[in-house]
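With one protein chain withheld, the remaining protein chains of the complex are depicted in position.
Each chain carries a letter (A, B, C, D and E) given by its place in the written order, and its residues are counted from 1.
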Amino acid sequence: MFYHVKELQFNARVSKPDPRFASLLLEQFGGANGELKAALQYFAQAFPAKQPYPDKYDMLMDIATEEFSHLEIVGATIQMLLNGINGELKDAAEKSEIMQLMDGTSKKESLIHEALSNPQFLVLHGAGPAYKDSQGNPFSGTYINCNGDLSVDLRSNIAAESRAKIVYEYLLQFTDDPYVKETLTFLMTREVAHFQMFEAALATIQPNFPPGVMQADPRYSNTYFNMSNGESVRGPWNEGKTLD
Amino acid sequence: MFYHVKELQFNARVSKPDPRFASLLLEQFGGANGELKAALQYFAQAFPAKQPYPDKYDMLMDIATEEFSHLEIVGATIQMLLNGINGELKDAAEKSEIMQLMDGTSKKESLIHEALSNPQFLVLHGAGPAYKDSQGNPFSGTYINCNGDLSVDLRSNIAAESRAKIVYEYLLQFTDDPYVKETLTFLMTREVAHFQMFEAALATIQPNFPPGVMQADPRYSNTYFNMSNGESVRGPWNEGKTLD
Amino acid sequence: MFYHVKELQFNARVSKPDPRFASLLLEQFGGANGELKAALQYFAQAFPAKQPYPDKYDMLMDIATEEFSHLEIVGATIQMLLNGINGELKDAAEKSEIMQLMDGTSKKESLIHEALSNPQFLVLHGAGPAYKDSQGNPFSGTYINCNGDLSVDLRSNIAAESRAKIVYEYLLQFTDDPYVKETLTFLMTREVAHFQMFEAALATIQPNFPPGVMQADPRYSNTYFNMSNGESVRGPWNEGKTLD
Amino acid sequence: MFYHVKELQFNARVSKPDPRFASLLLEQFGGANGELKAALQYFAQAFPAKQPYPDKYDMLMDIATEEFSHLEIVGATIQMLLNGINGELKDAAEKSEIMQLMDGTSKKESLIHEALSNPQFLVLHGAGPAYKDSQGNPFSGTYINCNGDLSVDLRSNIAAESRAKIVYEYLLQFTDDPYVKETLTFLMTREVAHFQMFEAALATIQPNFPPGVMQADPRYSNTYFNMSNGESVRGPWNEGKTLD
Amino acid sequence: MFYHVKELQFNARVSKPDPRFASLLLEQFGGANGELKAALQYFAQAFPAKQPYPDKYDMLMDIATEEFSHLEIVGATIQMLLNGINGELKDAAEKSEIMQLMDGTSKKESLIHEALSNPQFLVLHGAGPAYKDSQGNPFSGTYINCNGDLSVDLRSNIAAESRAKIVYEYLLQFTDDPYVKETLTFLMTREVAHFQMFEAALATIQPNFPPGVMQADPRYSNTYFNMSNGESVRGPWNEGKTLD
Partner (left out) sequence: MFYHVKELQFNARVSKPDPRFASLLLEQFGGANGELKAALQYFAQAFPAKQPYPDKYDMLMDIATEEFSHLEIVGATIQMLLNGINGELKDAAEKSEIMQLMDGTSKKESLIHEALSNPQFLVLHGAGPAYKDSQGNPFSGTYINCNGDLSVDLRSNIAAESRAKIVYEYLLQFTDDPYVKETLTFLMTREVAHFQMFEAALATIQPNFPPGVMQADPRYSNTYFNMSNGESVRGPWNEGKTLD
């Protein structure tokens, strides 16, 4: 069972509305590597893990719950980045001034002018967060990996946290709002922390290689197939037996 | 912020494994009218509702949180309906007996025989819940309606609860496990309770018709267009002015 | 069987091409709450409704047919909003001037300059309507709710009309073309009229609560679960029995 | 504008309920090559075709309207194939006999027994048609090809009719109901007729090769690249200049 | 089995980075009528064609392989169009200058300024190609037509090449980079060449009309249904028997 605590896990604030960045930040609300994906992935993995790994069940549920709390932080931040817009838009609508704003004939520097250049939020969701990514693609269950084997699922999670981390890294380049940067830094760091927890958990499952149960067939396992013409550059991955 | 309580909101149990019904029950885990859809819909609606309706924000967050708790009940039930399978399957795999089971040459009445007639769970998710509906379609953000206006969103919720209720009703026809029936009856009833709460909340927003802010144009609003040949059967919806 | 009448149901016109608004208006052609979704939803619901509700069958088919006619109005409007573009583009292509237009080095104020800033129409559909929403997402059957029970389906329709209405309301803020505004006002008003028809139809089905057939379990039906810390704001939805 | 005529374009009947075939027939209701796809494709193509091809506009709208009428035939047939089920199911539900039917302990040969072996219709749509294909995938706007150039669009239509024809051909192998076979034969034949109309229309556009406007570059156009080892079998497509 | 040759099939180059055009060019990397769709379509069709048409198998595999090689050309071109961006972005990030670039307060004419106006590449994929179309929709298996009958599949291919050709034609209007134009002209011309090969292959299958095996029913095959009021414009497609 879940309980909701009325405070956010992190005291997220914004300096000023910024609808352009709100649109990018959707990536972490409803995107392929966002907080919803993470929360749902760990939540679903927890059920089959409970037997025989009750400790991993607890860990997966704790991290899933933290990710739901992060989803709330991201949603609240998007709302704050849009909120000023709502008021200005309502005022302008009452004065039938919206089209003038769009044409730039009044208040050209206004935030609303910027919002109107990307009006999808306003047309579709009336200025609130939505389960979409930064390009408007709806959230999809296909983003989620749960395969019912912890030696596989934990590796999926390590990769998922890596992707979530780099998306925050990319996003941080597109805002200079110090409050927003602080929130994103918190969230990005937590992805790194989760990465480390999943690695620690994987290390306690022995043996954990190869993933799953069945062993590899030694006839095919230690060979690098050179599938290209010419010589491939050498590295530790193809310095042994190579077949053309 | 969310907290997770280690007990389920309802003491869900099953009498025996039933992989066939587990597959149908996915409809309420990852389906278009399932618990995840409900939870996410109310959660996203809460952000723009907070101003100027802090009371509706609390209600939406409370019900969203209850729906996440229902999602957990459904997931735990699916896991229990599959769990016996896991053990039998592992035993059979060790003895290389799975194909014999499929061919019906041994233990024909076994649960595993039934599981194997619909092996998608096992092939894809190793016997655990997944964000799919009963036909295997992945969960989609398109299921979710949030339009940033409470007089619209609450009506979306009333309809959503109606659909969730009838899906439980349909599902109840496909199990005779008394424990599962009790759990589904609890969940179905809570949909009805939420329906009533959303109706009560809508009634406190005045005026709430038409939905949104703009008024209808009286020139076009009170007319029934008869778009078919012959006479349409009469009812209160087309007893006034009708245009051919 | 359907027949096509060569005139539109409403004399839709535009003052001038406006590719930016054409792109937004796609929301009502191929979007989640657009005319196609409405037409298809009522059309599919009509089949199972025919027995035992032949009057509702007629109503659903009439409104579905009107929605197909609205789809045609929206498509024709999008085409008119793009049409000037086609000609200008062809002229420019013949003179190899398109890139200059994009760079703003000639005819900077041209409509085509605006079209080129959002060239998806031209790249994908050669300047015509498409079954996409305003963000380019393809139309999806997941938008459509038909559950085979009229006490549910009519509530889905009331909510669907509410959403269609507010999307027209939002769209009206992004055009100042008086002809387009007149068309959108007609279409918006018809959604309100349909809303009222579905409510009138629902009222003739008695009893219609709870939706579906099965009754709620009184042990679980009249309780508000307070799923959050602190006190939730009170309203008519949680003034009775509340459980923490 | 559309009008609805209360009679079907073809007097579709069924000999007896057949939920298994109803499920397959969904392919032509909401599938990738079904009637809805065809109707919507020609309808959308008509708008940009109107100028400069008013004759093609009329043809596209006429065929689109016929395809909507075929969609109605398919939907009505699916409903008839399911209808007996509804009654039996309701009776059984009242007597709490459904699970017995599933277990085969009563009325083993009943139609409902067969329906229950594939209960998705009943769980999701209460025994009515839905915008899905025979595997349960929701209809998608991605099925539809409209590219705004008639020399391209008509070729898309010729291919679409070819695919629709073969799907009817495949479906005809899975029913021996003489009424259903008659209906499918009518629908299959109309696809062939449309195929011929689109070919005739394409022939009136001169030149129509290459599709579109731009000419091919002769340096690259008359060459067959042999992209495989060994010799490819020869045919008229690679008897000219071949490059390795 | 496939082999990779380290050279591109065409010596693709770019004059300068152009992130705006890179975004449009995605249409041919991961779009509905792009190179990936073509390659996968012919590849899948080849398997069932092998018996009884080994010559068509060779042709389909050769053209599929060429389309994979075109996919590589498109991907390499997108990478070149983005590459300068990567370096500038990294420099700016190190100097914390990105936001200034976005605000236009420094290096206003920079390529990166343009990239930042459409930052999805950078947020999602760190400046590399992705399996998306020019609007950000993910590649979908629904784009691909393979129906297991060559008289149908080859017609699907003729239409597919027509669409691919016109998309290149449209794209050519949005770049004035002579190197890019040369590459796109090569690729566009190859679509025309493939169109001709598929037509030649279809002609060797006799009879190939109607598509598939079953014959049309002469009662329904030579009739034009006039589904609209008034007279439809006449053409060779409706000059014979017409039914109202």
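Worth pointing out:
Please note the rule applied: a residue touches a chain if its C-beta (ideal position, glycine included) is under 8 Å from a C-beta of that chain, and two chains touch if they have at least 3 such contacts.
Remember, predicted model here, so these are calculated numbers, not experimental data.
Hidden chain, full complex: it touches shown chains A, B, D, E. Interface note: of E:Cys146, E:Val167 or E:Ala216, the residue touching the hidden chain in the full complex is E:Cys146. Within the set D:Leu82, D:Met214 or D:Met227, the residue that contacts the chain not displayed is D:Met227. Although one chain is not shown, part of subunit B still touches it, namely residues 2-6, 89, 93, 98-99, 102, 116, 119-120, 122-124, 126, 132, 135-138. For subunit E, the list of residues touching the undisplayed chain reads 1-5, 7-9, 30, 36, 40, 43-45, 47-48, 50-51, 61-62, 64-65, 68-69, 71-72, 75-76, 78-79, 83, 86, 124-132, 138-142, 144, 146-149. Mapped onto subunit A, contacts with the missing chain fall at residues 9, 32-33, 54-56, 58-59, 61-63, 65-66, 69, 140, 142-143, 145, 147, 149, 151-152, 155-156, 158-160, 162-163, 165-167, 169, 172, 185-186, 188-190, 192-193, 195-198, 200-201, 203-204, 210-214, 216-217, 219-228, 232-238.
Basically, only the chains that are shown with their structure count from here on.
Here subunit C and subunit D face each other with the same set of residues for the most part; over half of the interface numbers are shared between them. Chain pair C-E has a twin interface among A-E, B-C or A-B; that twin, with over half of the contact pairs alike by residue number, is A-E.
A separation of 30 Å divides the Cα centre of subunit B from that of subunit D. Averaged C-alpha coordinates give centres for subunit D and subunit E that are 24 Å from one another.
For subunit E, residues touching at least two other chains, in rising order: 135-137, 166-167, 227-228.
If the chains shown are joined wherever they touch, the resulting network has some other arrangement, not a path, ring, star or complete graph.
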